[in-house]
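Note that one protein chain of the assembly has been removed; the remaining protein chains are unaltered in position.
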Amino acid sequence: MLKKVDVRYLKDPEDVGLENPIFIEGLPGIGHVGKLVADHLVNELRAEKVVEIYSHYFPPQVMVQEDGTVRMPVNEVYAWKSNGDSSDLLILVGDFQSISNEGHFELVNAYIDIAKRFGARRIYTLGGYGIGKLVEEPYVIGAANSQDVVEELKSFGIKFEPGEPGGGIIGASGLLLGVSKLEGIDAACLMGVTSGYMVDPKSAKVVLDVLSKMLNLEVSVEALEERAKEMEKIIAQIKEMQEMAVQQWKSDEDLRYFR
Amino acid sequence: MLKKVDVRYLKDPEDVGLENPIFIEGLPGIGHVGKLVADHLVNELRAEKVVEIYSHYFPPQVMVQEDGTVRMPVNEVYAWKSNGDSSDLLILVGDFQSISNEGHFELVNAYIDIAKRFGARRIYTLGGYGIGKLVEEPYVIGAANSQDVVEELKSFGIKFEPGEPGGGIIGASGLLLGVSKLEGIDAACLMGVTSGYMVDPKSAKVVLDVLSKMLNLEVSVEALEERAKEMEKIIAQIKEMQEMAVQQWKSDEDLRYFR
Amino acid sequence: MLKKVDVRYLKDPEDVGLENPIFIEGLPGIGHVGKLVADHLVNELRAEKVVEIYSHYFPPQVMVQEDGTVRMPVNEVYAWKSNGDSSDLLILVGDFQSISNEGHFELVNAYIDIAKRFGARRIYTLGGYGIGKLVEEPYVIGAANSQDVVEELKSFGIKFEPGEPGGGIIGASGLLLGVSKLEGIDAACLMGVTSGYMVDPKSAKVVLDVLSKMLNLEVSVEALEERAKEMEKIIAQIKEMQEMAVQQWKSDEDLRYFR
Partner (left out) sequence: MLKKVDVRYLKDPEDVGLENPIFIEGLPGIGHVGKLVADHLVNELRAEKVVEIYSHYFPPQVMVQEDGTVRMPVNEVYAWKSNGDSSDLLILVGDFQSISNEGHFELVNAYIDIAKRFGARRIYTLGGYGIGKLVEEPYVIGAANSQDVVEELKSFGIKFEPGEPGGGIIGASGLLLGVSKLEGIDAACLMGVTSGYMVDPKSAKVVLDVLSKMLNLEVSVEALEERAKEMEKIIAQIKEMQEMAVQQWKSDEDLRYFR
């Protein structure tokens, strides 16, 4: 049985033994900037998967993988223990955000509950900030849930422009900041400026750069460009097929109305 | 954890010590007339915030403020203790109405529960009544949940025209009247006639005038025009950006369908 | 507090003391045929209101009445005790069907629970069957939840044409038959053939005729035509205003997205 929000711990937080980890979120979103950076971190750091999250708020489907096996839509949390120079990390990556409005809130409640169980002391959410035109020199703009954290981000060169992003921050990247504020956890959102038209590894690179500095991490950015190309290819392919599948499913809806 | 309708008391109703207060609602709506008046009252009276209401029925996003910090969508109740010449007041203001049909009912249940806990003896909801063309001399039309209150409103010059508003009163301003009737609480809705095309301080002024008379309040209307201009500016700005953000978010939806 | 489906008994079913009553449903629907007939019955028989049903599945609004007072959307059950020549009756009339798919099921559950509490032994649902063109000589087609009841209806001249209505029966009139079948209660739907383009008193008249014969009731049909004219007028008026109200409300939605 799959619960509405079904959080499955692969390891007990105590056994993982992270010390005051920083929780990083990189789910799909604008330009896939956040997802690119977070997936990259999980891979480069060889972080360990510790939680799987299934949900009725994800699309009602399975994905078919190259080898013919299927898998459920899932979001995952990975743990990484630092050697001491950096913070320990919890990294949330995955397939989907909620496909309903209310689901966003229930999923974010679950993410924050996970963060707390691992003793997280801070949350960084990663995303893109689309400006609707090509960006020559991408940079990172920020938002945070306290004035102190705003100042801290500024000291790392992150830009704050009054009234940006004016439309607010939609989805998990935004709600995580808002709800964690109510819970007394510091949180910030790092947004790579991007056109918003495609997967943007250049924007992801500047986000990764500043995040690494903030975390005192050393992470190669080599694979990032390649990962983006691959992602772009897969997306194009899948979008085409998905459209076909959904269209057929829809055009078939009338047919379902009979016996 | 954020509950579906999450009511947080900043102060115990008993400690606030209002006596038979009047509950005033001014949430966003047609012409923003109700919101203008209620925000204005909160400011002019320097009322004290006593309740915050968060909800899964608000949009799944946070707003970014001028200083780079974020805040959750929230509705708030302010308390004001009169010096004796007027009634004590509870004023409900905020960012949003429910974005789902069913959410309207759950939020209104919560508003009425708050009103009751503070011992409110009457409810006034404020709104605009859009007529689709410019209004030279705005006036106030009313609706109430008992014949007695209708007569009382008439005695203050509030207009009642048979069959208006014909479409009923949609959202919190309407449901508060209906549900409070079932709870045995007197309630009325004051609607400033407005074009419905923009934030309308002239309409807000006539609503404020009659409300002040009814409450025996003295409130300056000076700042109202200015407040409306500011609101209009912010709305224009935010609408533009919001559209961009939502479009990107939507156009990005397909991208979310993969890993 | 208003529950999702809020059933309020004005009188205890035992005190009403109906004997094996027949439950009749006439909610708004195609051509308003069912509503016309059921409203007419309630008026002509001077039936007594015994239950009110409020619901989150009705539209989030109140209606403003001629005298300036408001009322919640509500469905109602009326009881009528026969003098012995006819069956006792329970008549369900009201403002709305559910505005969500799932709400239909929850409301029908409530209606059947009410029917059972009053000891109803049979259910008749009333509706229109729209054929998309003007009908010179309207007649009544039927559907029932058992073969026995089908035969009984035929004996009263109700028509059964194989495969009609082909699209099934949507909403409360249909679901009441289906769910009561699972509960072991006989039920039938009487549909007056109608164009479907307007409130149709001629169609209502033939439904009322056959229903009266089946119930051995004597009910004047005089007022029916008049009632329909009035209904048509009110609908036209309200539709116009409702459209205006809803449009403004919608066009105002962006405005709600700010503070």
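Assorted remarks:
Labels A, B and C are assigned to the chains in the order they are written; within every chain, residues are numbered from 1.
Everything below uses one rule, namely that contacts are C-beta pairs under 8 Å (C-beta built on N, C-alpha and C of every residue); 3 or more make two chains touch, one makes a residue touch a chain.
The shown structure was predicted, so the numbers you read here are calculated from the model rather than taken from an experiment.
When the whole complex is considered, the residue among A:I99, A:I131, A:L182 or A:V221 that touches the unshown chain is A:I99. Here the missing chain is touched by one residue of C:M63, C:V77 or C:V210, and it is C:M63.
Residues touching the missing chain, restricted to chain A, are 1-2, 4, 54, 56-57, 59-64, 66-72, 99-100, 237-238, 240-246, 248-249, 251-252, 254-259 (touch as defined at the top). Interface with the hidden chain, as seen from chain C, comprises residues 28-32, 59, 63, 94-98, 101-102, 104-106, 108-109, 112-113, 130, 132, 142-147, 150, 153, 160, 162-171, 174-175, 177-179, 181-182, 189, 196, 199, 234-235, 238-239, 242-243.
The definition used in the following text is that only the chains that are shown with their structure count from here on.
It takes 90 degrees of rotation, in steps of 5, to superpose the Cα atoms of chain B onto those of chain C. Although chain A and chain B share one sequence, what matters here is the overlap of their interface residues, and that overlap falls short of half of the numbers used.
Each chain gets a centre from the mean of its Cα atoms; for chain A and chain C, those two points are 50 Å apart. One simple way to say how far apart two chains are is to compare their mean CA positions; for chain A and chain B this gives 35 Å. Touching two or more other chains at once is no residue of chain C.
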